[in-house]
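As you look at this complex, bear in mind that one protein chain is not there, while each of the others sits in place.
Here is chain A:
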Amino acid sequence: MHVPDGFFTVPMSLATGAVAASGVAYCLRRARDELDDRMAPLAGLVAAFVFAVQMLNFPVGAGTSGHLLGGALAAILVGPYTGVLCIAVVVTVQALFFADGGLTALGVNICLMGLVTVLAGYGIFRAVGKLVPRNRTGVVIASFVGAMLSVPLSALAFTGLYAIGGTSSIDPVTVAAAMGGVHVVIGLGEGAITALTVSTVLAVRPDLVYGARSLIGPSTLRTASGELVSARPAEGAHRAAPRLRPFLVGGTAAAVVLAGLVSFYASANPDGLERVAADFGFLSQAQDHPLGNSAFADYSIKGVDDERLSVGLAGALGVGISLAVGAAVTWSLRRRARRRSGAATIAEPLTPES
């Protein structure tokens, strides 16, 4: 999965580098709130764990073995912000010291393995966690689904980036098909090993699983007379679950920047599908799309004369519209759920230790 130099054009490398840097900077701030001065040693050790676990081969069958990517696992165990930091550090160390993954592709690698895998994995984990029963089994099922889907999603993101800013003219559909099939299988392995690892940690130290914090009830003490008293929750022991809003805002910004900036540069070349069409000579016969006269037809905006600028704007607007539709659906679903459940759960305020 480590992309070397030469896969992506320079503008693409710089754009993804900027997205990766701002994502990591944001996670740095949020993670510091979570862990304060324990941050460096703990995140460092977890990063070392992720590095080690990536070397742990597990058998797939027929003599082949795969290894864990660990993004979703890190997010579920230590939280999404710290998880992103751990993966970003692992990827950077691998590029600098092991020549594994190119330096100019560092932005791409951090985006794909850090941001996409961790955020998609954790997002799906949380979403599935709402549907399954709130117990250990539920957490394990949610980790399986989250980790399983995070791998093909990351491969899909690679295909998307490659179609926009890759150096080769290969048809994105071919890449998607080739990457998708393999990564669905890898994702199954990733999901299985992540779920089993999470279930092991849950059995021994359930307090260490960030994604299962809501399961831990207050400790109870048995007094000398034999009666059970619930203990006062330890200060700062229960970290508040991260709110979703920062993720949405950050993700939206990243998507808009990527789509806008990158399609601005990419529009110099025709897109892969159009190219196939031209090669096979059926572009001239192509019927115009029913939306052919709409403002965004062929991904450019009427009234904006500079072609590249208009394509860039159209890319950004396209992302905006899809997000708006998605947000509207989510919002209406949430409203309905809230009305049904009556009281919303209140997240405990964040109290840093010491």
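The rule is short, and it goes like this: a residue touches a chain if its C-beta (ideal position, glycine included) is under 8 Å from a C-beta of that chain, and two chains touch if they have at least 3 such contacts; residues count from 1.
FYI, contacts and distances are computed from a predicted model.
Missing from the rendering is one chain, named in UniProt as "Cobalt ECF transporter T component CbiQ" (options: "4Fe-4S binding protein", "Cobalt ECF transporter T component CbiQ", "Benzoyl-CoA 2,3-epoxidase subunit BoxB" or "Imidazole glycerol phosphate synthase subunit HisF"). One of A:Val90, A:Ala120 or A:Ile186 touches the chain omitted from the figure, and that residue is A:Val90. Touching the missing chain, out of A:Val24, A:Ala72 or A:Ala155, is residue A:Val24.
Take chain A: the residues that touch the chain left off the picture are 2-10, 13, 24-25, 28, 32, 37-49, 51-56, 58-61, 67-68, 77-78, 85-86, 88-90, 92-100, 102-104, 167-171, 174, 178, 189, 192-193, 196-201, 204-205, 208, 275-276, 279.
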